[in-house]
Structure formats: structure tokens, C-alpha cells
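Only a single protein chain was left out; the remaining protein chains are all shown in position.
In order of appearance the chains are A and B, and numbering begins at 1 in each one.
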């Protein structure tokens, strides 16, 4: 069948190639010549007609084929003339074969020509070629889309016929690519298919993968002897490649062996044969044991009281008597081999691209952790204070953004207001907390930890009381919607990209602040030796206050950024707080590069573990934390540690 | 129970008065007396053995509170005495609950499954029973196979051993790793918090083998005692909890008043100095960490049969933080402080969150304590840390006319040790 169709298509190809613009014959003439075949078409006879029509070059040919395939071609009973039909209130509106309107006819006057499904298929294939050569490029593109969606052997022939006269270079490229994709699946000549497969080289397109994968589809069969001539993917060993139960189930479905009796059925059967407290001579009380039940059933079998069921022994024998194979549905071994090696090549390339995509994901996660942790790193590094309410400051920033969006119209404008405002609000909150609480607890780090716990508990509940427990949206402007897509594997959403940029900005800002400003100098001085700094006229109180405010302010900005892609709830911050702590601990305290390294490591690691075990993000987090605990063993002071006497012990 | 003057641990708190155990621990008698009175009162007021002046659910609440007090005792040893602010001890508590819960749930389900199978025509096979139990317990997470970690669930003694072993081993491994690498102070706190989080996230998974976020339920029904009503069970558990608390209090006060306590407080105040005295500080920390983890496990094993259900949310880091809050409010570094703090705050908390506290109308806004209790708790915690570091226990000092020594040096908190280590090298 395929060979026939292909032959037919080749005929088209030859025709269209040669005929060109010269009208060989008009549609009307062809129809007149083949009137009989058109009225009573069969697959055997209709080929030449369609070929003639397709080759005519008459624009009416396409319309005629379309109408014919759509059962809208009819013969007027009165004179036997053929018309294109259009349903009308009064019956059919008629169009003659020159394309002119021919009035309206009642239903009864027309015999509609209804070709059978086989013929309709041929007509459709011929039509594809027409659309592929349609003067309108949009229509041609659409035809290509539909072929790509539903590739078949007919389309291959049509495609081959429609490349020569293609003028649009983009469409020509698509046609050629599609032609090769179809060739590797449908060409009758295995050599052509192998050549097509190898012609793609290192291409890793999604369409190529979709075309290659079905070539490697296998079915699992059981056979007594190794099937001759079958394209065997691999032969299976029972026990390692497939379980004995599966192997036997395969034998049962293929009818090569009787089904086993289920435990439940066996129980039913035994229960049905209880006689005087015994089943086949076995007392009921002993039947609480599977081996005894099997024995009783065999006894019943022997007595012919129950249908025989395969015993373990028989099952083992049946399995041993058969070989089990995965067989390619594709018969040609050279094709499957070529497809296999092509897919392996692609898999390697796709893996590399996935790694790149994963790194991008990890990078964006790292940026988020960096933003969330940097404030913490500052306060911890400079003041030795762990702020457990840091997470709540992040939440506070996110809610500030939410409130701003309720007031300021326009997402872009509201964001421009939200960032500085969030910074201001959390800066103020941080300074307030430092003045009221933390200042009194210097030198008592664990108590600071606890006091800030208290604040964290209180703040979280206050957020719940004000904003409720449901998530509040913080909407990103449209220009941050969508994603930057490099190819079908590598893509990153603009929001994440923006967060990476924001993190880099903060890194730069922070480095500038610490290395180039008076405040930075004083902060560093207080970090290294508070007593000395104080004696140099630096007010450590003021520095501590500003540092804490700064750290908190950055938390606020992190909150707005996180809120842009995560729902804002009162627990937003606490979801990030442990990761932030880990970032600081892993990275090393009191060092911006440490925070960066920590964030990079934790973000990358989390993504990597998720990739290894994609179904389970909970497990990924568990493994990550375990990893961190172990990591601390080897670098107790983090990746970038202060060393020497300054670090103490 | 009060004949403890024979106690072998007779290290002196005061060499000039080398007196007995009770003299060194005046709080023990008062504590035991109070506990005895409470137990008697609860028994006499319970629906099972007395007038029914209090409900069975209140008996359970009190019994659970005693278990929390036990956990707080452990926390006080590890934090108040040794200066390790562990944010993981409620994880050990919950692990103890899970371990006993496995047996309770398995044995109880097996009873039910056996009952239904016995009605069938044939006696059930072991496989059928396992199948039945498996699908009963794990149907909710889409399985019927009994995971490997339930291997001991059929046996009460084995599972009781696990109550001790599982938290103990986890604490041993974690503590060994952490202390070995000299992780101290806030680092250690954060690391313990991470451990707790990891454990709770792990248990939240459906394939953890412990029913994911469904947790274990029906724990209030004791296998083999289906005919005994909850009225009686609640009082029995109260007795068991009270007995355990009393025993732990006696044992721990003996330990902390002896040389062990002295070493622990020394580690808390100046770890490096203790090391230069030749004490293996890490070994002591590990010892304390493991022993208190086991205590917490036991407390959890008594708590969850009274609560009836346990799920991974019980392990959330916040639970361990609350434990620290209780101890801080009650007063660190004194055993009765921990007990008072845990009892006071947890009972007050259930009173407030239970909606029984009267709302305060403020005209424009009504303060509903269900919503505002957490805020009050958080802020009062800050207040205690700032102004009353001795917590409620400080009141007793006032009462006894005790004053803290007028120190010339730096104010020493329970956590100053880790700071002083770096100063010691100067």
C-alpha cells in the first residue's frame, strides 16, 4: 500500500516538475475524460485521474479535489454535468468546473458523489500538495504545521513534490527539514532512511527526537525459539531484566500458559469445599498456612473438584521453556541501529544543555538565597548577632510591596516605589529592634537568638492578624513576564533573571559601601576590633545601629523580589530563613564573598539534588541539610573562613 | 520515693557542709510533695476514680503537660546547665512518640484485622494478616506493603527499646559530628535547627514509611485494652507521666548537684578553661546531648498516647524553640524552673488558644486572644530575656533572700563560655 502510494506520489513529483506553468489540460476536460471513474471511483482506478488533476496546473483542480474529498461534488441528474456544491437553503448552490456560478439546484436534482474512505485518503494526499504549493505563504506554512503534527507517508510524497517550486527561503528550509524527518521514518529504502538519520549529525531538535523515538519502540514477546528475522532489541534474562511473575504474566497473555490461581481464588475454592471441618482431608485449623493450603488445593485438583492451576513447578518450567525478547516494531536493523546511535548522540548533547539550564536555575536560586542571606551575613559578621526575625523582615518587605500595589496604580510604577519603601520600612524596623532589644544583649549571642525568636513569633502572628492567612499576590509588570528561551531545553524566566541582576547590583553596592566609603571603613574597624575602633573616635553604637538597619533593609528588598514570584504569606520569610542561615554558615561569617559562595553552593546543590530526584523536593531539602551538616565537619568555619588569631577558636 | 539520702552521688556543693542529697537539693522535697498532691487531686477529681470534677480530656491535658515538663527538664540540663542551646530536642521527643506510636498502631490494627479475618471460613495465614495490616495502615499513602522500619512494630519490648535507641543514636551521631568539629554557640543552635527541619521534611514524605503528613493516629487506644475506657487510661497515663517526671527529677538533681553538674556549669561558663583542666569537653557535651535526647524520647513516648496522634508537624523547628521559651521563662539552670516554665506557659497557651480567655474590647478593635496570644507570648519572651533572665525562678531567689554574686568581671550568661574561649588566648 505504502509502496503504491509512494509510487503515485513520485508520479506527481514528475508531473509537477515538468509541467510548470503550461496548462496541459483543463479540469473540465479531465473530468469529462474520466467521468466514469469519478462517479464510481475505486482505489485501483482513481490514481491516474488524481494524477491528471494534480498535474493539470488549473487552479480549479484544487477546488475540485477539495469538494470531492469533502463530499461536495455532485452530478446533475438531468444532464450528468459535474458541479461543485455548496449547501444552500433551497438545496445546493452550484459552481461549474470553470469556477462560474451555475445557479441553485434542489436536493433531488443532484446525485452527490461520495468516494469511499480509501479514495478520500488519496484525494487528501493530493490536496496536501496543492496547499504546499499554495501561492499564499501563510497557507503553506499552515500545511507544514499540519504535516509536522501528523506525519504520514502520503505527506512525504507531497513534500517531495513541493520543494522545487518553493520561493520563500525560510519555508524551503522547513520543507527540506520536514522532508528529511519524514524520509527517516517512511522512506521505503532503508539506505535512504539511514542516510537521512545520519544527515542530521549533531542536531538535537525536539522534532528530530520525536521522529527518532518511535523508530525504537519495542514490544515484549515470549517465544520458544529465538524469532528468526525479527529485529531484536535485546533478549531478556528472567530474574534480572524481568521478574518471574512478569515473565509468566507475559506467557499467560500470549496464551502460552494457563493463568495462576490467585491466593484469594484459592481461598474461595478451599472454602467452597469444606466438609466436616476438613478440606480434602486437611483439618481447617491447619489451613492458616500457605503451604498447607497449596497442599489441600492440589489434593482437590487431584480429585477433580477444582480446575487445575499452574503450580510453582509448572510455572518455573514454562518460563524456562521460553525465551523473552524485546523486539523493535521497526523491522530494519540498520535503521534502528542508526536511530539508536543518533539518539545517544542527542542524549549527550541534551544532557549538556540540561546541565546549562540547571546551572541557570541554580544561579537564580543562589541569587535569591544571596539576597535573603546577605542581610543576615552583615549583622552576624559585624555584630555577632543572629537575627531570627530576619525571615519576618523579608515578609515585611513583601507585604510592603503588596500594600504599595494596592495604592499605586501600574505595576512598574508600584515596583519602583515598593523597593525603596520596603527598604525604608525594614530599615526602620531593624533600627528599632536594635535600639530596643539587641543593644541590651551584646555579648550574649544565645540570648539575642532567643529574643529575636520572640520577635519573630510575635511579628508572624501580627502579619496573620493584619493580612489574614491567605496568600496575597505581588504582581510583576508585564515586561517581566515570560521567559528568555535560548532553545527548547535552556530557558529562564525574566523575573529570575531580574533577581540575578538585582543580586549582582547588591553585591556591587555592598562592595562599594564597604571598601570605598567612610561608613564601610568604620564598619570594618568595628568588626575587627570594637575597642580599638571606639578609641579611634568611632561610635560603635551608631555603627551597630546602622549595620543592623542596613541588614534589615536588604531583607526588605529581598522580600519584594521573592514576593514577585512566590505568593506572599505570613510564612514567606520563615520558608527561607533556614536556607539563609545555612548560606551564612556554609559560606563563612562576616564576609560578603562567603555569603556569595554559600548561596552559590546551596542554590546549586539544591537544584542538583532536585534534578537527581525530581519527584521529591522534600527529600532534596533533607539531603541538602544532611550534606551541610557533613560539610561543616570539614570546614567548620565555612568556605571562606577568617583564619589565624583573629578567628579565635 | 523520698528516701534518697542514701544516694551514692555525694559530691559537695559546699565542702564546709558535706551534707546529704536533700540538703543540697532543697527543691526536691517541695517538688515531690507538689507532684504527689497534684497526682492525688487529679486522681480524686477524675471521672474514673473520683467525683468527676474534671473531665477526662483535662486529665489528659495535665498528663501531657507533665511530659512536656519532662522534656523541659532535659532541655534545662542541655541548655541551662551545659549552655548548648539545642533546637532539636522536640525532634527527639517526637521520635520517641513515633517509636511507641508504631507499636500502638500496628498492634491495634492487627487486632482489628484478626477480628475481621477470624470471621472468614479459613484461619488466616500470616501473609493475609500482614496484607490486612499493611493496607489498613498504609492505604492512606497508597501502599499496602509494610516498610522495613516497621520490622519491630509487632513487639512492645523492642519498640520500647527503640524509644530509647532511636533518639539516642541520632543524638549520638549528630552530636559526635557537631561537637567533634567544635561547633559551638549560635552555630550549633542553627545546626540543630537544620537537623530538626531535615527530619521533619523527611517524615513529611509519603514514602518515609511513617505515613507522611498523616502521621500515626489512634494512639489513645491501647492494644489488648479495648474494653478499658479512656477515663481510666487517661489517669493511668497521668500516673505514669508523674512517676517518670519524679524519677527524672530525682536523678537529674542528683547529677547536677554532684561533680557532673559542676563540670557542666563550668563548660557552660568557660569551655576552654575546662579543657585545660583536662576534661574532655566534647565527651561531656555528647554525653549530655545523648542522655537528654533519650529523656525527651521517653517523654514523647508518654505524651503521644495521651495526645492520640502524631504527625511531622510536631517536629517543626518552632516546637523546639517553644521548648527553649518555656525553660527561659521558667528560669534556666534550675530544674524546678524548667518544670514551672513548661507547665505555666503550655497550660496558659492552651487556655488562650482554646478561646477561653476573655476578649478585650478596645472600642475600635477587639483583642481576641486566639489571634493575639502568640504576639503576647513572643513579646513577653523578649521581655523575660531582657529584664528577667532568671525567669520565674528568680522570684524564688527573692523569696529565699538569695542574691547573685556581685561579679567584678563580665556578666556571665549561660552562653558566655563560647565567647570567653576566644578571650582566653589573649
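One rule holds for everything that comes next: a contact is a pair of C-beta atoms (placed from the backbone, for glycine too) under 8 Å apart; a residue touches a chain by one contact, two chains touch by 3 or more.
Rule of thumb we're sticking to: contacts and distances are computed from a predicted model.
Novice: Tell me the UniProt name of the left-out chain, picking from "ABC transporter ATP-binding protein", "RagB/SusD family nutrient uptake outer membrane protein", "Succinate dehydrogenase/fumarate reductase cytochrome b subunit" or "Carboxymuconolactone decarboxylase".
Specialist: "ABC transporter ATP-binding protein"
Novice: Can you tell me which of B:207, B:269 or B:397 touches the chain that was removed from the display?
Specialist: The one listed residue touching the chain not shown is B:269.
Novice: Which one touches the absent chain: B:26, B:224 or B:283?
Specialist: Only one listed residue reaches the unshown chain, and that is B:283.
Novice: Based on the whole complex, identify which of B:209, B:258 or B:331 touches the chain you can't see.
Specialist: Of these options, the touching residue for the absent chain is B:258.
Novice: Quickly run down the residues of chain B that touch the omitted chain.
Specialist: Per the touch rule, chain B residues meeting the hidden chain are 8-18, 255, 258-260, 262-263, 265-266, 269-270, 272-281, 283-284, 287, 405-409, 412, 420, 423-426.
Definition applied: only the chains that are shown with their structure count from here on.
Novice: Across the complex, what residues on chain A touch chain B?
Specialist: My answer: residues 263, 267, 270-271, 274, 284-285, 287-290, 293, 380, 386, 437, 440-441, 443-447, 449-451, 453-462, 464-465, 578, 581-582, 585, 616, 618-619, 621-622, 625-626, 628-630, 632-633, 636, 645, 648-649.
Novice: Using the touch definition up top, name the residues of chain B that touch chain A in the complex.
Specialist: Counting only chain B, the residues touching chain A are 83, 85, 120-128, 174, 177-178, 180-183, 185-187, 189-191, 193-195, 197-199, 201-202, 204-205, 207, 272, 317-318, 321, 324-325, 328, 371-372, 374-382, 385-386, 389, 410-411, 413-416, 418-419, 421-422, 425.
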